[in-house]
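Have a look at the structure that comes next, please.
Note that one protein chain is taken out, while the other chains of the complex remain in position.
== chain A ==
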Amino acid sequence: MAELEDLLARRSLRARRVFEALEAALQGQGAAEIAPLRAALGALDYAAAATALTALAETLGLAKEKTA
């Protein structure tokens, strides 16, 4: 998740591959937050993706500092 956050900040297109790995690793957890994250990445709207990632982290009970 920290890697994804970094790639979003750097406007890296590798973020989408890292997202796919993250989605697979979560095995359905945070599904409600995963959908907007996937949509934002698909539209290359990285600001929205970063917001969705923060929401996902909160849902999963991961404090921001743990993902940084």
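Just so we're on the same page, a residue touches a chain if its C-beta (ideal position, glycine included) is under 8 Å from a C-beta of that chain, and two chains touch if they have at least 3 such contacts; residues count from 1.
Here is the rule we go by: contacts and distances are computed from a predicted model.
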*Out of "diguanylate cyclase", "tRNA 2-thiouridine synthesizing protein C", "Heterodisulfide reductase subunit C" or "Ribose ABC transporter permease", what name does the UniProt record list for the absent chain?*
"diguanylate cyclase"
*Taking the full complex into account, what residues of chain A touch the chain not shown?*
10-14, 43-44
